[in-house]
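One protein chain omitted, others in place.
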Amino acid sequence: MALPARSTSSLIASLLLALSLPLAAEQTSEEAIAEYHAMFGDENPAELWQLRGEELWKTPRGPREVSLEACDLGKGPGVITGAYAELPRWFEDTGKVQDLESRLVTCMTTLQGLPESEVFAIKFGDGERKSDLEALTAYVVAASRGSRISIPLDHPAEKAAYALGESVFFYRAGPHDFACATCHSESGKRIRLQTLPQLTTKEGAQAAYTRWPAYRVSQGELRTMEWRLQDCFRQQRLPQLKYGSDVAIGLTLYLARKAEGGEMVAPSIKR
Amino acid sequence: MKTLESSRCRKMLLAVACAAPMGLAAAEPTDATRDITAIMKSAFEDKRQATLDRLDQDETQKLCTEARDQALPAVVAKKIAEINLATVKPPADGQYLGDWQNGEVIANTGTGLQSSDDPAKPNGGNCYACHELSPTEMAYGTLGPSLKHYGKLRGQDPAVLAYAWSMVYNSNSYAPCSNMPRFGHRGILTEQQLKDVMAFLFDPASPVNQ
Amino acid sequence: MKKTRRGFLALTGQLGLAAATLATGLFSRLAQAVDARPAFEATSFKEALASIGVTEHKASAEIILKAPDIAENGAVVPVEVTSKLPGTRSIALLVEKNPHQMSAEFMIPEGTEAFVSTRLKVAETSDVYAVVKTDAGVFHAAKVVKVTLGGCGG
Partner (left out) sequence: MPDPMRIRAVMMGEVVDVKILMSHVMETGQRKDADGNVVPAHYITEVTATCKDKTVMSAAWGPSVAKNPYFSFRFKGGAKGDKLSITWKDTAGGTRTDEVTIN
């Protein structure tokens, strides 16, 4: 008689599960969101930025009329394959830990001789006001598709940047008491219907970090990590994060290190 | 800390704007946090209403920052709860419940106090970002517990109303280092807006209780 | 606005429509005045269909309309239509709750498959329609797309 009893209880359990409406609704809406994402397939408008970025990379520009093909992103002059997966990193020539965006600024000002004011004229594009930095970033990042994130933290300055990034991640402030950790230190949570990655774990950090930069559907623009962080702080109700600041780079390094070993798929497509 | 905060507050009220969310309770930095706050301030810049003073931490924010994602030591939790419970002001007229329809709008509104928001517009509560409320709204977050049938399950006993008021007014009064903003204490929502949100939770006619 | 309107007049010569648009005095209509095509100016589902010569249409299971149940963001909603109806001449996409219902109309010449895939803006939760003109009449398929609110800042 033990057998029927067991199957009765499991039947009841599955009935209860089926009747547990919130659970069922949650699964349905999350599956539906997944279906929405799947419908984009491989057709990502980020490619339009990659195309423009390639053109910008290869075309002689600036007062010195040179291309960026001699730009050293950490793997030697002109090497872009896999470069993004190893950034941010320490650069001897500038004596700084740099992310891709700040390194591109270095190359544009030192190699091409472009004034910083011109390079920074449009940090984040808006429709017909296009950002060269975003296009170049898209192009370089795409050359790391399939590369694994590697942030060995060999240099003391990299270790210091990581420690700063970690402190910033947990820094609670502003009218809403928000920190990065408020939304990103628990697993399986979401805001509205958007799943929140737990950035303090390898799995969560990899899922998030390997997909940025991304084409943001809500804006119709390609956005880089600098933008992602700046916009997170805006939503935290904090003032504006400065582009290329030590906090921006430290936080990026912290997240990249957390995502160590993850395979880059960016630029991706995001809400 | 409570006395320090409130005396600072009173002084500031005379000077300018204690009621402004930013002006509140920015305690003197301690050695442990001075560095990071200074670094933060050098890496950020004012943008419209989102000014650098928002990076200053009050006692609660400092303690919660130090705890990171670890469990709070009991003594710290107790201290935070005390500091924050002392800030809770019951409604001036003793009425906890306002207009649930307006409360629903507040629960659905995510804007307010961001550099990109219009300061002339009322702030939202963005309750749906983290909580399930009306069974018909499927786009709800799960960072906080489900509040579906909140009033239906609890009734309107004065103690129940007072507890819920404390939670929306200052979540840290009962949940130290909660992810939930301290809506009343930090001036995010006005007293009337808090009453409206309360009505959205408790009113038998509210969709939350259907 | 005046400048735009004159530019529009010169561009299209659609005097009557411009006058009518002016008469409504509605700002959003004025902003739309660059478009002289009645199908895209229409503000009701019926009117939009009438302007492409459709008055009657029947539901058909031979039209496969793929769209997500939930759009995480209404700014970009993937929509794909395959018509198995013989003699398919055109496929129109309409969003019932948009300010202007007509989104796109695709002409399908001989030799081109009765298949289109694109992405639309859907302002709020709405039925999306695929309206297919064939040699044997006009048919449609519809699907509701729920548009959800998102994000931490509204």
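The first chain written gets the first letter, and so on, giving A, B and C; residue counts start at 1 in each chain.
Quick note on the criterion: a contact is a pair of C-beta atoms (placed from the backbone, for glycine too) under 8 Å apart; a residue touches a chain by one contact, two chains touch by 3 or more.
Fair warning: this is a prediction, and the values are worked out from it, not measured in the lab.
Participant: List the shown chains that the missing chain touches in the full complex.
Facilitator: Visible chains that the missing one touches: A, C.
Participant: Among C:A39, C:V54 or C:L85, which one is in touch with the chain left out?
Facilitator: Per the contact definition at the top, the residue touching the missing chain is C:A39.
Participant: Among C:V76, C:V131 or C:L149, exactly one should touch the missing chain; which is it?
Facilitator: Checking each option in C:V76, C:V131 or C:L149, the one touching the absent chain turns out to be C:V76.
Participant: With the missing chain put back, which residues of chain C would touch it? List them for me.
Facilitator: Looking at chain C, the ones touching the missing chain are residues 4, 11, 27-28, 31-32, 34-35, 37, 39-40, 75-78, 95, 98-100, 102-109, 111-113, 115-122.
Participant: Provide the residue numbers of chain A that touch the chain removed from this figure.
Facilitator: Chain A touches the missing chain through residues 43-45, 47-48, 51-52, 127-128, 215, 220.
Here, only the chains that are shown with their structure count from here on.
Participant: Work through the pairs of chains, note which ones touch, and then classify the graph as line, ring, star, complete or other.
Facilitator: The chain contacts form a complete graph, every chain touching every other.
Participant: Report the most central chain, judged by the distance from each chain's C-alpha mean to the global C-alpha mean.
Facilitator: If we average C-alpha coordinates per chain, A lands closest to the whole-structure average.
Participant: Based on CA centres, what chain would you say lies at the far end from chain C?
Facilitator: The most remote chain is B.
Participant: Whole-Å distance, chain A centre to chain B centre, using C-alpha means?
Facilitator: Going by mean C-alpha positions, chain A sits 29 Å from chain B.
Participant: Using mean CA coordinates as chain centres, what's the gap between chain A and chain C in Å?
Facilitator: Computed from C-alpha means, the inter-chain centre distance equals 35 Å.
Participant: Once you find the CA centre of chain B and the CA centre of chain C, what distance in Å lies between them?
Facilitator: The mean C-alpha positions of chain B and chain C differ by 44 Å.
Participant: Check each residue of chain B and list the ones that touch at least two other chains.
Facilitator: Within chain B, residues 114, 116, 128-129, 138-139 contact more than one other chain.
Participant: Hey, what residues on chain C touch two or more of the other chains?
Facilitator: Residues 70, 146, 148-153 of chain C touch two or more partner chains.
Participant: Going by the contact rule at the top, pick out the chain B residues touching chain C in the complex.
Facilitator: Spelled out, the residues of chain B in touch with chain C are 108-112, 114, 116-117, 124, 126, 128-129, 138-139.
Participant: Please output the residues of chain A touching chain B within their complex, sorted ascending.
Facilitator: Against chain B, chain A makes touches at 22, 25-26, 29, 164, 167-168, 170-179, 181-183, 185-186, 188-193, 196, 200, 233-235, 237-242, 245-248.
Participant: Can you list the residues on chain C that touch chain B in the complex?
Facilitator: Answer in residue numbers: 70, 146, 148-154.
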